[in-house]
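Dumping the structure here so I can ask a few things about it.
Here the complex is missing one protein chain, while the rest keep their positions.
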Amino acid sequence: MKRKAQIKMFETMGVLVIFFFLLVGGAAFYFQVQKSSLQQDIRKQEQLAAFQVVQKALFLPELDCSFVSIQKDNCFDKFKLMNLSSYLSDPENEDFLIDYFNIFGFSDISIYQVYPVNNSFSYTLYKNIPKDYSSIISTQSPVLLFDTINKRYDFGVIEVDVYAE
Amino acid sequence: MQNKKSQMEIMGLVIIIILVSIGMLFAIQFLMKKPTGRETAAVKESTVAANFLNTMLSTTTDCYKRNMKELLQDCALTGGSTNCFGLSSCDYVSDQIEILLNNTLAKWKKDYYFTISGAPDVEKISFGNECLDCEREAKIQPVVVRPGFEIELRLDIYG
Partner (left out) sequence: MVGKKGIEMQFHWIFILIAGAVILAFFFSLVAKQKSLSEEKLSITLSSNMEAVFSGAIESKGTAQPLPIPKDGMEFSCSESCVCDFRIGNKATSFRDKIIFAPSLIEGQDALAWSNEWKLPFRVTNFLYVTNPNVKYYVVYVPGTQGERMFDRINKTLPPGLNIAVLKDPDVSGIPYEGFQETKFVFLDIPDSEVDLEALDSDFRKKQVSGVDIHQNTITFYEKLPKELVFTSASSPFVGEPLIFAAMFSADKQMYDCGLKEAFFKLNHVAKIIYGRAKLIQKNMSITKPECTYRLDDFEILIERSAMLSADVEFSQSISDVIGAANAIERENKNAILLSCPEIF
């Protein structure tokens, strides 16, 4: 009788142990799947944010081109670009940099001319790199660069590196 | 009797183990699935193709300060009658497009295929290698040469 009771107890304990093993195993697997799914979502959101930074830069009124009052899409005015770049890189204009943080966040934006080949036309528009970051998403996109003195459109590239914390 | 009872219990345990193993197999299959997250990357790539074509067409060249679009129109319409530094407008614009592609997409290590269709003289302008089996983002940009006559620029970016 005593032995029977002991066996029954062991049996019950055995069932419970196996059950909790299975439970822990299942939970571990489930949370692993959740983690990987969340990481994918984070990556997607980071890419979306990076894409938005490029779009915002392209639509800034501080940089847009207009010729005979007609605004040209996907175009930066060279003189405006030089001015804004100078404002944002001047250490005395720290409040300017802080203001543009709302638009560009942690990123490094540079624009350079590709055609006609001109190595001297290369400007860092905005640079704000965090101390620690987990990833960088880099984007390059062609843009027109309007030379208002010579009334010509040059071919340029905007490079945007967005830093994810 | 007791033998049969214990045999039944063992069978029960075996069934549970089999079910758990099948569940694990499905789980592993699910985890090995190709990650989906290319939507934003796809949008980015087709924007690059669209931006490239639009920007290229509006770019001013040194040939009488005409832009690429005007030179392509001249090439399609007249076969390149405009003289650009000793070259026909077709040859000149072809060279300029090659410079642009080399300094952008090629430099960024992107595979591409650029073609123009709609007129015999512009159809000679083509760069890159076509890949029929590759994933691509393409942009087709029509350019009106004159009413009723247009050429099409196509840029495929692979990968």
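Each chain carries a letter (A and B) given by its place in the written order, and its residues are counted from 1.
One rule holds in what follows: a residue touches a chain if its C-beta (ideal position, glycine included) is under 8 Å from a C-beta of that chain, and two chains touch if they have at least 3 such contacts.
Predicted model only: the values in this text are computed from it and were never measured.
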item: Chains shown that the absent chain touches, full complex; value: A
item: Residue in contact with the excluded chain [from A:Gln6, A:Gln39 or A:Ser66]; value: A:Ser66
item: Sites on chain A contacted by the missing partner chain, in the whole complex; value: 5, 12, 16, 38, 41, 45, 48, 52, 55-56, 59, 61-64, 66-69, 71, 77, 79-80, 82-84, 86-87, 96, 99, 102-103, 148-149, 151
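One rule holds in what follows: only the chains that are shown with their structure count from here on.
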item: Averaged-CA centre spacing for the pair chain B and chain A, given as whole angstrom; value: 22
item: Contact footprint of chain B on chain A as seen in their complex; value: 18, 22, 29, 33, 36, 40, 43-44, 47-48, 51, 72-75, 114-117, 139-144, 151-155, 157
item: Footprint of chain A on chain B - complex, ascending; value: 13, 16, 20, 27, 30-31, 35-37, 39-41, 43-44, 47-48, 51-52, 54-56, 58-60, 62, 65, 67, 96, 99-100, 103-104, 108
